[in-house]
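Structure first, then comments.
All protein chains of the complex are present and in place, except for one that has been dropped.
Order as written gives the chain letters A, B and C; numbering starts at 1 within each chain.
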Amino acid sequence: MRHDPTGGQRPAYFGFQQPLAYRGPAFVPSAREPFAYRHYDKNRLVLGKSMQEQLRFAVCYWHSFGWAGTDPFGDPSFERPWHGAGEPMAQALHKADVAFDLFRLVDTPYFTFHDRDVAPEGASLAEFHTNLRRIGEVFARKMQDTGVRLLWGTANLFSHRRYMAGAATNPDPEVFSYAAAQVKNVLELTHELGGANYVLWGGREGYETLLNTDLKRELAQLGRFLQLVVEHKHKIGFKGQILIEPKPAEPTKHQYDRDVAAVFGFLREHGLEHEVKVNIEQNHALLAGQTFEHEIAMAQALGIFGSLDMNRGDELLGWDTDQFPNNLPQVALSLYEVLKGGGIGQGGLNFDAKLRRQSIDPDDLVWAHATAMDLCAQALLVAERMLQDGALQRHVQQRYAGWDGEAGRAILNGERSLEDLARDVAERGLDPRPRSAQQERLEHLVNSYL
Amino acid sequence: MRHDPTGGQRPAYFGFQQPLAYRGPAFVPSAREPFAYRHYDKNRLVLGKSMQEQLRFAVCYWHSFGWAGTDPFGDPSFERPWHGAGEPMAQALHKADVAFDLFRLVDTPYFTFHDRDVAPEGASLAEFHTNLRRIGEVFARKMQDTGVRLLWGTANLFSHRRYMAGAATNPDPEVFSYAAAQVKNVLELTHELGGANYVLWGGREGYETLLNTDLKRELAQLGRFLQLVVEHKHKIGFKGQILIEPKPAEPTKHQYDRDVAAVFGFLREHGLEHEVKVNIEQNHALLAGQTFEHEIAMAQALGIFGSLDMNRGDELLGWDTDQFPNNLPQVALSLYEVLKGGGIGQGGLNFDAKLRRQSIDPDDLVWAHATAMDLCAQALLVAERMLQDGALQRHVQQRYAGWDGEAGRAILNGERSLEDLARDVAERGLDPRPRSAQQERLEHLVNSYL
Amino acid sequence: MRHDPTGGQRPAYFGFQQPLAYRGPAFVPSAREPFAYRHYDKNRLVLGKSMQEQLRFAVCYWHSFGWAGTDPFGDPSFERPWHGAGEPMAQALHKADVAFDLFRLVDTPYFTFHDRDVAPEGASLAEFHTNLRRIGEVFARKMQDTGVRLLWGTANLFSHRRYMAGAATNPDPEVFSYAAAQVKNVLELTHELGGANYVLWGGREGYETLLNTDLKRELAQLGRFLQLVVEHKHKIGFKGQILIEPKPAEPTKHQYDRDVAAVFGFLREHGLEHEVKVNIEQNHALLAGQTFEHEIAMAQALGIFGSLDMNRGDELLGWDTDQFPNNLPQVALSLYEVLKGGGIGQGGLNFDAKLRRQSIDPDDLVWAHATAMDLCAQALLVAERMLQDGALQRHVQQRYAGWDGEAGRAILNGERSLEDLARDVAERGLDPRPRSAQQERLEHLVNSYL
Partner (left out) sequence: MRHDPTGGQRPAYFGFQQPLAYRGPAFVPSAREPFAYRHYDKNRLVLGKSMQEQLRFAVCYWHSFGWAGTDPFGDPSFERPWHGAGEPMAQALHKADVAFDLFRLVDTPYFTFHDRDVAPEGASLAEFHTNLRRIGEVFARKMQDTGVRLLWGTANLFSHRRYMAGAATNPDPEVFSYAAAQVKNVLELTHELGGANYVLWGGREGYETLLNTDLKRELAQLGRFLQLVVEHKHKIGFKGQILIEPKPAEPTKHQYDRDVAAVFGFLREHGLEHEVKVNIEQNHALLAGQTFEHEIAMAQALGIFGSLDMNRGDELLGWDTDQFPNNLPQVALSLYEVLKGGGIGQGGLNFDAKLRRQSIDPDDLVWAHATAMDLCAQALLVAERMLQDGALQRHVQQRYAGWDGEAGRAILNGERSLEDLARDVAERGLDPRPRSAQQERLEHLVNSYL
C-alpha cells in the first residue's frame, strides 16, 4: 500500500511516494527510481545564495489542481477525483491534500493561488469569504507542517460572468466595488499567510471592441483601483510586493497591461511606479511580440522587476499555451538577465504552466514540475558560468566605453546643447566609424557555457 | 506636347496634365478624364471645417521620389530618370520638379521629407548641410508658387552605416553628436519652411540582440537626445509639434518606441509628456499587434495625439508594406476616432505609402495618391454621419452612466477606500447583473453609415 | 403576450416575433421595427438566380444553441434555459424549438449541426444513436413545417476525451472504429434529412508533439478513414458532397488538413480528388496565413471548391474567434471569387460564427444573424456589379493574352523543350519588358463598385 498523505482517509493520488532526491548529473533512472534531480541541489551555493533561494520555485494551484483538461473544443480529460460530484468544501479539502502532497514530492518551497482555485464560491460573496477563510486555516496548518510558503495570492476577477466586461474597468461601478471587496479578502489572507507578493492579472481589463468602450474612463478606473490596493496594503502592513502581470490579449481582444513598457507608463501616470512591480510571464511576453529576456531587462531598467511566471509559449501558436519550460539555452538567457540585474529578490519562479491535455496520469503532474525544476536549475548553472566568466559583460562594457568618457558624460548630464554638439561635429570634422557588433561570436560564446 | 512644369527643359513626367477635379459621386471615367474625385471636394464643410483642413493630406518624398522599386530580393523596378547616372544636385532638382508637379496634379496641401530624400549627402556633413540649404531655397520658392505647405520634416538617422547600431542609442557618443548635428539642420530648415511638425522615427533606436546591448544606457541616451531636440525647438522659436513615430521592429529586431503606450511611458520618464506627441502609422500599429483605431484612441486618452501616417499594412505579412489605404470601413473607423477626439489639429494625413513594386508607370504615382485621397474623403463623410447621428456615442455614454452617479464619482475622486467598498458590497448585498455589450448590433450600426 | 412558437408550453425566447422583412435601402429603424433587411431581398435575381439560391445561408447549431458563452478563462455567460439542470432529451427538444424559431425569424433557408449539438450523448454509443434518431424525427417534422433544409451534418470527433489524441489518426484503432461508427450514424441521418453535404473537420487529426507521433502512420489512417466515408456514401446513395474543412491548428498544435493546398495533396495521394471537396472558413484561412479569397480561388483552380463557413477572424489575434462577417469590401471580394468561379453550387454560406461572449440578450442571436445576412446580400450586389461591369476580368485577360497566342499555347501543350526556348531567346534576342501591374488602380476599381 502506498503512502497516504491524508491520514488514511483515501488512497494516495500519486504513484511517487518519496520526495524526489538530488542524485547528480550521472543519475540513471531505474524502475525503482524513475526520476531524480540531476541539477537541482537545493542547498548548493550559486553566486552566494542557495539554489533554492536563487530560484524560489512555486507550484500554482489553478493549472495543476483547478483545471480539468478542457480546451475550447474539448471536454475535461483529467478526471481528477475532486472535480466530480461531491460536497464543495470536502472537494476543496481533498484538493488541498493532493496539492500539498505534490509540493512535498517535488520539494517546492512555494505555491501560489487564486481565491477561486482553493475555495468554493458558495451562493454569495459572504459565503465565499467564509469558505476562503476556512481553507486559509487549513493552508496555514499545512504550511506550518511542511515548511512550504506562499509566493503570492491573487483574486480571480475574470471567470465569473459578472466580470465579463472587466472588473476595475467595468462600465458598472458596482462591479468595481465587488472586485474591490474580493481583492480585499484575498490580500488580507495573503498577508496572514505570510505571502511574499500579491499579484493582479487584468484578464478582462481591456476591451472587445472600441465601439462600446470609453478607453479613457477605463484607464482612470484601473488606475484608481490599483491605488486602492496599494493604500490598503499599507494600511494592513503587508510588506509583500504588489505585482501586475502583463499580457496583451486573451481572453480580451485587448488588455491594457500589454507589456512591461505599457505597464510602466500606466504606473507613472498614476504615481505608482515605486509601489507596484511586474510579474512577467514568458508566454505573455511572447504573445506581446517580446522575448522573455527583453521584458526582464526592461523591467530592471525601469526599476519595476518583481517576479516571474516561468512557463513557455509556442512561437507558432497565437494563444496562451502555458507549457512547462524546456529549452535550456532559452531559460539560461532569462536567468542570466535575472542574475545580472540583481536576482529574483522577493519574487520567485512560479510555474504558471499546465500539463498538455493528453497527460492524464496523476504522475504527469510530478514529472512536469520536477523536470521543469531540474531544467531551471541546470540553466541557473549555465547563467552562473556566464556571469563568473564575465566575457559577455566585458564585451558590453567595452562597447559603450565612450559614454564613460568626459564627452559622453557631459552629454548625458545635460551639459551640452544641440548646438554644442553640432559645433563639435563641425569643428572636429567628426565622421564616426562603425565597429562590428559581433553577434555571431557572442551567440557562440553563450553556447560555450551550456 | 504635354504640359511641362519645369519650364521647357525636359518633357513632363506624368501623362496627367491638369490637376484632378472634383466631379461628385456620379462621375464616370472616360478616355479624356480617366479619374476625377468623387468625394474629395476640398472646400466642402465637414463638421465646421473644410475637408482640406479636416484631412490635411501630405505626399511623402521618400517612397514616391526616393525609392527605386527595390525589395530585399529585387533590383530597382521603376527607372525614375533622376535615379540614373548624373550630377547629384541636378538630379535632386529634377526630382523636386516632378514632386511638385505631383503635388499640383493631385492637389495635396502638404508634403513631407527626410533630409536625405531631397538633397545629395555629398562627402561630408558640411556639404550635406550646404546641399540641403540649396534645396531648401528651391522648396521655399516652389511652396510660394504653388501654395503647398510642409507638414513635417525629418532627418534620416538610419540608412547610413554609421547609424547601423543606432543614432541616439549608439554605443559611440560621436554618433550621437553626429545625429544631433543632422537633426539641428533639418529642424531649423523645417522651421524656416514653416513646417507644422517635426518628426523623429527611431528606425535604429533599438537592438539586434540583448547580448551586446546595454538597454538601460540606451534608454537614457534616447531620453537625453529627445530633450535636446525639445530645448532647441524652444530656442529657435519653432511652434510646430515634435512627434515620435512608434514602430515595434524593422529594421531592428526591437525598437524602443514600440507603440503609443510604450512611447508614453518613455515621455513621462523623461519629463516630455507635454512636449512631444506621436505620429501614428497604421502599418506600424499593425506590426505592434494594435489596431490603428486603438493607437489613435490611446494617444488621445493620454494627451499625446499628434499626426497620422496614413497607409495600410498587410495583416498576413510580417513586414512594413506601406500600402495606400483602401478599406473604406477601416479608414472610416480611424477617422471617427480622430474626429471624436477633436480632429487632426496641427497634424495631418501623411501618405507614408509606396506603390507596389510592379506599378512602374509614372502615372501610377498619380493614381495611387488620388484614389487614396478620395477614399479618405469618402471615409470622412462616413465618420461625419457617425458623429452627427450620435447613436454610437449615446450607447457608450449610457453604458458608463453609473460612473457619472454619486457612487461612481466618489470612487474616482478618491473618497472611498477598499474597506468602504467592501463594506458597501456586504451591507447592500450587491450582486451586479451584467448587460449585453451588443457588439454585433454596433458593428451593424457602423455599416449602416457606409 | 408574445408569439409562442412551441405551442404554449413556454414563453417565446426571442423578443422578435415576426420574421424580419425586406424593406430596401431606405429603411429607417423604429421602435416597432428595429430591424429589416435593406439588401437581402431573397427572391431578387442576381446573375440569373435568386439571392437565396446564390447565397444559401445556413445557421449553425453549435455556436448559437450549443455554446454557453465560455472562453478559456471564463464561465458560461449566456444562461440559455436549455443549458441548466433538466432531463437531457427535454432540453434538446427545447433547444430545437428555439433553433427553428430563430430560423423562422431570420428566414434562413438552411441549417447545420454536429450530432453532439442536437442530441444527448447518453451512456453509450447505442444510446447516443437512439437519441440522435429521435431528434432526427423532430427535425424532419420541423423541416417539413418550415421549409428549412439541411446544408450539412457532421459528427463531433473532437470534444470527448476518447478523441483527445485524434479520431482517425488515434494511436488506438478502437478509437478509429468508434469514430467510424459515429460518422456512419450522422452520415445516414444527413442523407435521410436530405442534407446537401456532409462535412468532416479534423479538429484532433494532427498532433501536439512530434515526439510521440508517427506522422506517416497517421496520414495513412486518415486517408483510409476518408475512403471509408466515401465508400459508404455511395453505398447508401447519398448524393451530397463530402467536404473536408481545413484549419492549420487549434485545438491541436498541428492539424494535417492545414489549408486548401495541403488538403488537395492529401486527396490526390489517396485517390479522392474527385470525391471530396473543401468547406473553406474565413477564420481558418486567416490562421493558416491565407486570405479567404485565396483559398476560394485555389480550391476552384484545383477543382475542389465545395462550400463556405462564412465568418471572420481577428487579424491581430491568434485563435479562432469565429465572428460574424462585417467588412463589406472583404466579403464582396470573397463573393466575387465565388461567382467568378461558377457560384456556390451545392454548398452554401454557413455562419460558423458565434456571438461575442458579452452579447447575452436572446435577441443578440437574431441581430447577429440578420445583420450578417444583410451584409452578405449587400456584398453579393457589389460582386454582381464587378462581374457585370467586367473591367477587372478584362484587365486580367489582357494581361495574360500572350499565353493565348501560338507561342504560349505551344509551351503549355508540351511542344517546346527547354532547349527550344533557350534557342528562341538567343535567336530572337529576347529581352522582355515588364508592364505595370496597376494594383492601386485595380483596388480603386473595386472600391468604385461599393
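One rule holds for everything that comes next: a contact is a pair of C-beta atoms (placed from the backbone, for glycine too) under 8 Å apart; a residue touches a chain by one contact, two chains touch by 3 or more.
For clarity, every value in this text was computed on a predicted model and none was experimentally measured.
J.: Given the contact rule set out at the top, which of the displayed chains would the hidden chain touch in the full complex?
T.: Result: the unshown chain touches A, B, C.
J.: Considering the complete complex, identify which of B:G122, B:P251 or B:G402 is in touch with the unshown chain.
T.: Checking the options B:G122, B:P251 or B:G402, the one contacting the hidden chain is B:P251.
J.: One chain isn't shown here. Among B:T130, B:Q358 or B:S417, which residue touches it?
T.: The missing chain is touched by B:Q358.
J.: Identify the residue among B:A90, B:I236 or B:L317 that touches the chain left out of the display.
T.: B:L317
J.: May I ask which residue of A:L93, A:L328, A:L387 or A:L430 touches the chain that does not appear here?
T.: The one listed residue touching the chain not shown is A:L328.
J.: Hey, which subunit C residues sit against the chain that's not shown?
T.: Residues 124-126, 161-162, 164-165, 170-178, 180-181, 183-185, 208-217, 219-221, 224, 227-229, 231-232, 235, 248-249, 254, 258-259, 261-262, 264-266, 268-269, 288-291, 293-294, 297-298, 300-302, 333, 337, 392, 395-396, 399-400, 402-403, 405, 407-408, 411-412, 414, 416-419, 421-422, 424-426, 429-435, 437-439, 442-443, 446 of subunit C touch the chain absent from view.
J.: Over the whole complex, note the residues of subunit A touching the chain we left out.
T.: So the residues of subunit A touching the missing chain come out as 38, 77, 286, 289-291, 315-316, 324, 326-330, 355-356, 358-361, 364, 367-368, 371-372, 374-375, 434-441, 443-444, 446-448, 450.
J.: Since one chain has been left out of the picture, which residues of subunit B touch it in the full complex?
T.: These residues touch the chain not displayed: 69, 71-77, 158-161, 164-165, 203, 208-209, 249-251, 253, 287, 314, 316-320, 356-358, 360.
Note that only the chains that are shown with their structure count from here on.
J.: Through what angle, between 0 and 180°, must subunit A be rotated so its C-alpha atoms fit those of subunit B, rounded to a multiple of 5?
T.: Rotation angle between the two copies comes out at 180 degrees.
J.: Would you pick out the residues of subunit B that each touch at least 2 other chains?
T.: Expected reply: 289-291, 434-435, 437-439, 443.
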